[in-house]
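The structure that follows is given in the form of structure tokens.
Note that this complex is displayed minus one protein chain, with the remaining chains in position.
Order of writing sets the chain letters: A and B. Residues in each chain are counted from 1.
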């Protein structure tokens, strides 16, 4: 679907921006910032493809991804301060991005004939693992392991997609439903500060 | 062999528990604890399969592994304090677990036609890499790089297995011998505080 592809490459750029900004916060040099931006943007899909054995990994087959990542890195180098002020816009793009990454990752896994439960996990991995690697490279404990409800949202979205699929829902509607679910759930989670319980 | 398979999935659960407990020590939230438990349990086999190109990686083909991991995570969330008190029992399961992981990893590598030396390494990787990734994710220098004789034990076990194999020992006996060696060596290493020399 053209619209999914469009959001996918846009989401990739948003991830590159978020990675590059994290690199700036760590006082990396030009190259380090670009590297963290790149890793954040492609990390999730790369880990998914490697686990599934779908290599060369996806972004190698379509240079538009690298181009969008390059653009994202440039944007965060040139307009970093502006981007940080556009928190809300940025948050929306990021949220739509992970929703689309989840659905596309899940679909890719399904085409490779793995069990639906594995496909749900791969959807989540596609969406969140870029951020995990970003945090590891930046020498932090991955954020999503500490306080974001982020990953769980993708997991629930994936479950909904698979369930609706089994129930025979039309795929286009199912995609829209899943994306809407992930986006609204995350907005609500942030708005009302939903948090998973700490275990003491 | 049924018994090996049984210990394998039990060992997977023990690894998930040890990972989840490490996550609790780092004050991760519910999801983070589950993620570290999962990564610890599947990390070794996943790295082995990726290096050997045997994808989709092993645990994707048999959902019993994920189920056991889920159980292990639940156990460490609900009964974490009890589990910590059962140090000895836990240590025994962990030790038998790495012994079995070593043998199974080595055998899998051999079926993929790599050199026996590579197979020995892959046996060790299967057993120890889950813990390595656990420590990296938790922002620690991997424990086995610092003071455990753990990895060396798996390496020696692997060498014994390959040697006995060349000498024509029956495979079942060989598996039992190797597992016994790894288990006793590790118990002795811990009991007598064997340690590799620090290099100053």
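The rule we apply is simple: a contact is a pair of C-beta atoms (placed from the backbone, for glycine too) under 8 Å apart; a residue touches a chain by one contact, two chains touch by 3 or more.
Every value quoted in this text rests on a predicted model; they were computed, and no experiment measured them.
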{"item": "Which residue of B:118, B:164 or B:177 touches the chain not shown here", "value": "B:118"}
{"item": "From B:89, B:139 or B:172, residue that would touch the chain that is not displayed", "value": "B:139"}
{"item": "Touch list for chain A against the chain that is not drawn", "value": "23-24, 26-33, 35-36, 46, 50, 53, 55-57, 60, 63, 66, 77, 80, 136-139"}
{"item": "Chain B residues that touch the omitted chain in the full complex", "value": "50-53, 112, 114-115, 117-118, 132, 136, 139-142, 144-147, 149, 151-152, 195-199"}
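Simple rule for what comes next: only the chains that are shown with their structure count from here on.
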{"item": "Chain centre separation in whole Å, for chain B relative to chain A (CA means)", "value": "30"}
